[in-house]
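Missing here: one protein chain of the complex. Every other protein chain is in place.
First chain written, first letter: the chains are A, B and C, and each begins at residue 1.
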Amino acid sequence: MNAWLLAGVVLSGAGLAPCMWVSARGAPHLRLVGVNLAGTLVAVAFLVLAQGFGRSSYQDLALVLGVLAPAGTLVFTRFLAGDPHRPGPSGTPEPE
Amino acid sequence: MWLFAAAAVVIAVAFTAACTGLPDFGTDVHPYGDRAVAAAIRQHTANTVSSVNFDLRAFDTLGEESVLFGAVLGATLLLRLARDEHRDRPEPERVLPATRLFGATLLPVTLLTGGYLVAHGQLSPGGGFQGGVVLATGLHLAYVAADYLVLRQVRPLAVLDATDAVAAGAFTALGLAGLLVSTAFLANFLPLGTFNQLSSGGLVPVVNAAVGIEVASGVIVLLAQFLDQAVEISDAPSARTVFDPQEDE
Amino acid sequence: MGTAATAAALTRDPVRQAAALAMLGLTLALLFTVVQAPDVALSQLGVGTAVTPLLILLTVRKVRRGGTDGQPPPGHSEPGDRQRE
Partner (left out) sequence: MTPRHLAALVLLVAGVAVLVLTALALVVLPAPYLRLHALSCATSLGAPLVVLALAVETGPGRAAAKLLVIGALLAAGGTVTTMAIGRATVLLEEAQPKESGH
C-alpha cells in the first residue's frame, strides 16, 4: 500500500460517495452534475491507481474516460435541453 | 415442461459436480492463468487477454462478433421505414459555440484514441471491441456537440454498412487463410515479430483491426437506426395521430 | 458499487435511470481496475459511458414523441440491455 494507492482509495471512497448521493436524487439535470464530477474523479483515480500498481498501460483507461466522459455528458445535455418535444411538467411540448 | 424440468435437474447436477472440481477462489494456484500467460509469451503477444481472445480462442471471438453483427442486422430490419411513416427534414439545433468548438477539436482526438486502442490491442489493455466503440462514440460527437445534419455529413452510412459486412467476413477469411497456409482454422500463421513491439503477435493485430472496424461500423449503423427513429421518422403525414403508433415497432 | 446498482434498480423514470446507469458503469469500471482487469474495465467504459445512455435517451425521445402528450406510454424497451457484456 503506497501513497498512490491510498490516494486512489480516498478518491473512490470519500469522493465518489457524495457523487452517488447527488446522482441518485432530484431532477435529471441535477443528477448530471454528480455523474459529471464522478467521471472526473474516476479518471483521476485511474491515473493514480496506474501509478500505484506500477502499470503505466492502465493510463489508457483514464485517456478513454477523458475522451468519453464529455461525450456522455453532452449526450445528456442534448436530450435534456435541446429537445423541444420533451413533454411532462417542464415546459410546453410543441406540436411537430 | 417436463422436458425442461428434467434438463434443469441434469444441468444442475452436472454444474454442481463441475463446480466442486474447480480450484478454490483467491488462492495462489492459477492453472489456466499460468498456461495462458505462457502461451501468450510464446506467441510474442504482450497483452495476455488479447492473446487469449484473438489467438488461442479466436473461434469464440468469431462467434461473439457474429452476435454483434446479427444484432445490428436485426435492429436495421426492425427499425426500417414502415409504410405509414415518413421522413421529416431534421432541423438545425442551437448549441453553445464553445460546445461546437470542443466537439470539432475532440472529434479527431477521439478517433485517434480509438485508432490507438485498436492498434495497440496486443500490447496494452484495449483492442478491437473497445477501440471500435470509442471510434463510434467519436463520430457521434458530431451529433451531441453539433446537430444531426452535421452527423449526416460526416457519416457515409452506405459505406459503413458495407464495411461492417466486409470486416465481419474478413475475420472468417483470415481463419480460412490460416487453414490453407497452416494447419488449423484461425491458426496464427504470420511471423510473430519482436515481443512488446507494435508489429508483434503475428495475426493478433490483423484480427484486432478487423474486429475494430466491424464493431465501429456496427455500432454506428445501430445508432443510426435509433437516430433515424428519434429524429427523422414520424408516424403520419398529419401533425398528430390518435391511435397508438408504437404497435409496429 | 452496490449502492449504484440499487439506485439504478430503484429509479423509475428512464432518463434518471440513464444517469444512474452511467454512474453504475463508472463504479463498475473502477471495480474492474482494482481487481486488475483493465480490458473489461475498458469495455465497460466504452459501452457504459456514452453509447448506452445515447440509446436509452433516443428511445425515450422516440417513445415520448410518439405517445400522447404529458405522460410517457408504459412499457418502453431498454435498448441498452443488448449492449451489455
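Everything below uses one rule, namely that a residue touches a chain if its C-beta (ideal position, glycine included) is under 8 Å from a C-beta of that chain, and two chains touch if they have at least 3 such contacts.
Source: prediction; values computed, not measured.
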{"item": "In subunit A, positions touching the absent partner", "value": "3-4, 7, 10-11, 14-19, 21-22, 25-27, 29-30, 32-34, 36-37, 40-41, 43-44, 47-48, 51, 56, 59, 62-63, 66-67, 69-70, 73-74, 76-77, 80-81, 89-91"}
{"item": "Where the unshown chain meets subunit B, residue by residue", "value": "96, 98-99, 102, 105-106, 109"}
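What we mean here is this: only the chains that are shown with their structure count from here on.
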{"item": "Centre-to-centre distance between subunit C and subunit B (centres being mean Cα positions), rounded to whole Å", "value": "18"}
{"item": "Where subunit A touches two or more other chains at once, by residue number", "value": "57-58, 60-61, 64, 68, 71, 75, 96"}
{"item": "Subunit C, residues touching no fewer than two other chains", "value": "38, 41-42, 45-46, 49-50, 54, 61, 65"}
{"item": "Subunit A to subunit C touching residues, read off their complex", "value": "12, 16-17, 19-20, 23-24, 28, 31-32, 34-35, 38-39, 42, 45-46, 49, 53, 55, 57-58, 60-61, 64-65, 68-69, 71-72, 75-76, 79-80, 83, 85-88, 93, 96"}
{"item": "Residue numbers on subunit C that touch subunit B, as the complex places them", "value": "38-39, 41-43, 45-47, 49-51, 54-55, 58-59, 61-63, 65-67, 73, 77, 79, 82"}
{"item": "Footprint of subunit B on subunit A - complex, ascending", "value": "57-58, 60-61, 63-64, 67-68, 70-71, 74-75, 78, 82, 95-96"}
